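Missing here: one protein chain of the complex. Every other protein chain is in place.
Read from first to last, the chains carry the letters A and B; within each, the first residue is number 1.
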Amino acid sequence: MATKQSQDTLGGKSYDPTAPLLAVDDLSVEFRIEDGIVKAVNSLSYTLDRHETLAILGESGSGKSVSAQAVMGILDTPPGFVTSGSVEFQGVDLLQLPEDVMAKDVRGQKVAMVFQDALTALNPVFTVGWQIGEMLRKHRGMSKKEAKEQAIELMERVKIPDARDRVNAYPHEFSGGMRQRAMIAMAISLDPDVLIADEPTTALDVTVQAQIMELLHDLQSETGMGLILITHDLGVVAEVCDRIVVMYAGRIAEEGSVDEVYHHPAHPYTLGLMDSIPRPDVHTGRLNPIQGAPPDLLAIPSGCAFHPRCPYVRPECSGEIPPLVDIGRGGHESACLFWEEVQRDR
Amino acid sequence: MSDEELNTSTGRPEQTPDPATIEGAVGREDRSQFAMGTAVPSEIGVDIEQTAEVNARTASLWSDAWRQLRRRPIFMISATLIIILIVMAIAPRLFTSIDPRACSLTDSLLAPSSEHWFGTDLQGCDYYSRTIHGTRVSIAIGLTVTFFATGIALVGGSVAGYYGGWTDTIIARLTDIMFVIPFILGGIVILSLFPTRGVPQVSLVLIILGWATMLRLVRSSVLSAKSHDYVDAARAMGATNRRIITKHILPNALAPVIVYATITVGVVISAEAALSFLGVGLQLPAISWGLMISNAQARILTAPYLLLFPGLFLSVTVFSFILMGDALRDALDPKLR
Partner (left out) sequence: MGRYVIRRSLQFIPVFFGATILIFALVFAIPGDPIRALAGEKHISQTVLDTLNERYHLDEPLWKQYTIYITGVFQGDFGVDFRGRPVTDLLKQRLPVTIRLALLAFFFEVVFGVGAGILAGVKKGKFFDNFVLISTLIVIAIPIFVLAFLAQIIFGVKLGWFPVSGIRDGWMSYMLPAIVLGSLSLAYIARLMRASLVENLRADYVRTATSKGLSRRRVVGIHALRNSLIPIVTFLAIDLGALMGGAIITETIFNLPGIGRAVFEGVQKQEGTVVVGIATFMIIVYMFANLIADILYGVLDPRIRLE
């Protein structure tokens, strides 16, 4: 594995050794489109440390993918704009860094990303080996031969069989699971500190899903990198993650350790999510889906965005936007005014 | 890649031809194959979400599109131009009271003046009046040919795309044959079979030469619509093939066809002018811009206005239809927003 260049500075700014690996603070992203302004992400804050796995959970439209793109600085601008907040990598705010520093030093090397659909996320006209080796050639100055060898090693590391033959194959010649492994190989090729996996298993079969999650988990143990897992799948979260951030309509609904949130959900949305999936260990009569439909992001409901669908709704809920409050027990936070009631019912 | 997809003379995986690029065919005389375009990777591929509610879905697409259209200046401009042109075609008397056939040889080849705004031609006819009257023939042929060619294409293309198999193979090969024959050449050869060539004859020939590209477009739209799940759903609910085609597949295939048909009107107008210019299209006493330009050839240096006025009208007419096609494409293709 290529040795990382150690630096004390990034883009001229010094690292803060006491700061968490990644600290997102009050991040807001909006999309300015013809029909109006879509507030995709609102005041998102979380931290990530080494060896830690953070899950960002939410439905489509909850802002989870957009927030990840903002962290990487690969948002489509226009129409997307970061309107507030900071993304600090070991104390250095990535949002303030110029584009060329982000490209040269940050993306791929400090923070890397794995995308959902490997078939469209990989370039169809270049071989997998070429694409994996590209970062090595461009960032580490390796020769084509060296990069290819390294690519084979990486492919073996992510357990792609017959790597030596497959390195010259094209993405469409791989199966879904193997393609995802190839993307992971590509993402970890420069040994990043943070890996963001945006719905890495959504497009895959259940058995393959488990394998991929295991792979990510193993890689994390080996390298100590921080892992952000973006997903809408509760089951996956429970297996692998340490902490979870539940997002709804661009805001955090609830945040805490996985244990806490699973066993003591403090937000009706989280409760609704838990209740709406079949659980083999709990024998209930019917599944309870969450009433209503996800909000139109051009017209987010006032106050708590979830209130039109909430079984606990009170008049106060449609007034001010409820703040995220600390409800104790190891950094458990909820944005519901009536979280105690929610917890009691559990 | 299935046999179905290969079953086109492009051989490349059949993707919905891009009407936006087909406009490049105008006047493309002998890149004839393109006189009506060729299948090229698409911008159009109206990607509608799969629900069983066909009507609601298509209704919202159209109302969305209409909203989009009203906002765009290119739609407004082209629509205005087209309306003016159609009015000009139907009622040329609104624009001029001079009889285009009231020609007096003593007035031959007069330069533009306040009496004859566009001057006079060799016969001494008022050129302005003739130019205005020339609109009728162009618009008539443009609309007629497009209408029938689209009709043939819709029927043939949906049958070929939907049923596949031998029907498709035969239709595809027939389409290929039409493609392989250079457009102008085909036009010249077929038209020279007719001793008298009026609007009906010329229209017929253009229809024969023009259905092929549109059919390919319809076919590939149908092919892609066919693969959507809602077709299986409809079939499972017991819908007959004909019903599936008319109620489920065609509405989705319609958007690119509409865009392309609009552009085709422009292409056809240009093609008729080209053929008349060569002397194999409309004949006198028809008033056609192509014919006027042909007669202007000998004098382009001494009397350039003979070329310029019909040339201008012709270009603007073709331009407005193509522009409209562009506007429609922007509005109907959600991907492009």
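Throughout what follows, a contact is a pair of C-beta atoms (placed from the backbone, for glycine too) under 8 Å apart; a residue touches a chain by one contact, two chains touch by 3 or more.
Values in this document were obtained by computation on a predicted structure and should not be read as measured data.
S.K.: Which visible chains touch the chain that is not shown?
M.R.: A, B
S.K.: Which residue, A:Pro20, A:Gly61, A:Gly108 or A:Gly226, contacts the hidden chain when the whole complex is considered?
M.R.: Of the listed residues, the one touching the omitted chain is A:Gly108.
S.K.: Which residue, B:Ile171, B:Ile184 or B:Val222, contacts the hidden chain when the whole complex is considered?
M.R.: From the options B:Ile171, B:Ile184 or B:Val222, the contact with the absent chain belongs to B:Ile184.
S.K.: For the chain that's not shown, point to the residue among A:Ser60, A:Thr120 or A:Gln291 touching it.
M.R.: Going through A:Ser60, A:Thr120 or A:Gln291 one by one, A:Thr120 is the residue touching the chain not shown.
S.K.: By the contact criterion defined above, which parts of chain A meet the unshown chain? Give residue numbers in ascending order.
M.R.: Residues in contact with the chain left out: 69, 72, 74, 99-100, 102-109, 112-113, 115, 117, 120-126, 134-135, 138-139, 170, 172-173, 183, 186.
S.K.: Since one chain has been left out of the picture, which residues of chain B touch it in the full complex?
M.R.: 1, 6-7, 9-13, 18, 20-21, 23-34, 38, 40-41, 43, 173-174, 176-177, 180-182, 184-185, 188-190, 192-193, 195, 266, 270, 273-274, 277-278, 280, 290, 293, 297, 300-301, 304, 307, 311, 314-316, 318-319, 322-323, 326
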